[in-house]
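Complex shown without one protein chain; remaining protein chains in place.
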Amino acid sequence: MTAPLVDIEGLRFAYPGAPGPALDGLDLRVTEGEAVALVGPNGSGKSTLARLLAGLAVPDDAGRAAVCGHDLLEPQGRLAARRDVGVLFQDPENQLVAEDVEADVAFGLENLGWPAERIRERVEEMLAAFDLDGLRERAPHLLSGGQKQRTALAGVLAIPRRVLVLDEPTAMLDAGGRDEVLAAVRRVWAEGLTTVYVTQEMGEVSLADRVVALEGGVAVFSGAPRELFADLTLVTRLQLGLPAAAEVALALREHGGEAGSLPLTMDELLDTLAGGAR
Amino acid sequence: MRATVTQYVPGRSPLHRLDPRIKIVAVTALAVALFVRDSYAALAVFAAVAVVAVLVSGVPPRWFWRGLKPLLWLVGLTFVVQILFAPGEAFFSLGPIHLTWEGIERATFLSVRLVVLVVTGAVLTLTTPPVALTDALAWLTRPLRRLRVPTEELALMVTIALRFIPTLLMELDTIMRAQRARGADFAHGGITTRARALVPVLIPLFVVSFRRADDLALAMEARCYRPGLTRTRLHPLAAEARDWLALALVAVVVALAMVV
Partner (left out) sequence: MRLSCRGLTVAYVEAGRAIPALTDVSFDVAAGVSVALLGPTGAGKSTLLQALKGLLEPETGVVALDGLTAADEGFAARRREVGLVFQRPELQLFAGSAREDVAFGPRRLGWPADDVAVAVEAALELVGLPPTRFGERHPYALSGGEQRRLALAGVLAMRPRLLLLDEPFVSLDPAARRALAAVLRRLLGGGTTLVLATHDVDAAWELCDHRLVLDEGRLVAAGPWAFGAGGEESLVEHGLEPPFLVELWRRLGRSAAEAPRTCAAAAEALR
């Protein structure tokens, strides 16, 4: 059996001056090729975990904290993790550094000291993969939110990665931008990249292979999305954003309705309603 | 039209395509030489070079005029000072003002020289994108790294600052409108009133900028940035034969100006 790409046990982390720990003995295992959704209410430690996974923060303590074989407890391990683990953050504006899209996608490769020819090739690949070809000389302030996030994603993945972490990448986008970014992420998934996707939207959770739910800095659930959606108490406690179909079903069940998984789409809701009518 | 903060006008002229390092060196050499020699012939040579450069650049003259306008006061001042305080026999006097032919000659010379300087400098900034300028300066100042001057990091700082200026301006505009919607008044009152009125605008801008710095630093580290790295470039600076030729031409011109 191959070792998991993310192998974490008993991870602890507290922000200096904070009343309590952000992560309090977290366990997380992700095997290669898995798409894991990470959910939890505000303050549950999701963003903190995202940064730790990428070697961007120093864990206070852990039984084991290995990402792609690198030890996050060691400075060298964290540096190596930054190379293998890519992170896409929430704010589309504050990830773009360069004067235009093309230059920004190249930024990471320039940091790695790649020769110009290789950089050019890789940048072309990324611009094509994320539909950015027509925008290559556009300045960042002239891009829409969705375009900015796609550019940032292209820049993150220009460096070949083994794991991709996405920290609520659509939270600050409008509906159009959200669709753009999700389509890009799905394309990345189709190629089998191991992903940890932090989100609070139920609709996005359903796209994952597995969901891990955090509460108070520990994992309280790990399983298939459908399983999570069948646990109404948990869904409410996690403060997930529910699509309208789920809200209607939830309201119905409050007064003794069906058991089973919450519907996410119109069709699923109609099925549930038809089933109840039997 | 690109952001006018940096005055770059895109184009495909031979000057646009010259290596920015060569351009910086050439313009610096021309500027220094311009002031070293005091002869009319030399000035004529430099003026001719400037005119040729303007024509070759393909940049519409109005851009040069726009670059010159803010400095017209200096040219005018130079002219007036020279006229009023030059030595020599006055051909016209009115109270303390003595006009001499030498004075007028001198004033014209100095004013023309100033104009030539500004236009030559403008050729550089109008034909070179700001990032190319920054890269070129970083390369040229690389020896300073031995003195612990962080030239690479400074160059990156300039690039990032330029990238965020339009964003900050947009945010400034939005915050001002939002505060105006709450009754803030930025248009009336004396200096102190207006300064105080800006507090509800400046504080949020500062906060946004500090948060931005935090986020950006993290995003850069996530893309393997570390200070002190030697970074390669997507478009590396590479001087070709024509760049050296241009530099040689400039050297010839400077030498010529030194002897005429």
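Letters A and B mark the chains as written, and numbering starts fresh at 1 in each.
Throughout what follows, a residue touches a chain if its C-beta (ideal position, glycine included) is under 8 Å from a C-beta of that chain, and two chains touch if they have at least 3 such contacts.
These figures come from a predicted structure and were not determined experimentally.
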> Looking at the whole complex, which of A:14, A:171, A:207 or A:232 touches the chain that is not displayed?
Replying inline: A:171
> Of B:81, B:208 or B:229, which one is in contact with the hidden chain?
Replying inline: B:208
>> Which parts of chain B face the unshown chain closely enough to count as touching?
In response: 1, 171, 174-175, 177-185, 199-201, 203-204, 207-208
>> In the complete complex, the non-displayed chain touches which residues of chain A?
In response: 41-42, 144, 171-172, 174-176, 200-201, 239-242, 244-245, 247-248, 250-252, 254-255, 266, 269-270, 273
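We adopt the following convention: only the chains that are shown with their structure count from here on.
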>> On a C-alpha centroid basis, what's the spacing between chain A and chain B, in Å?
In response: 44
>> Quick check: in the complex, which residue numbers of chain A touch chain B?
In response: 51, 54, 56, 82-83, 86-87, 89, 91, 93-99, 102-103, 106-116, 119-120, 123, 139-141, 152, 155-156, 159
>> Show me the residue ranges of chain B that touch chain A in the complex, using the header's touch definition.
In response: 3, 129-131, 159-160, 162-163, 166-167, 170, 211-212, 215-216, 218-226, 229-236
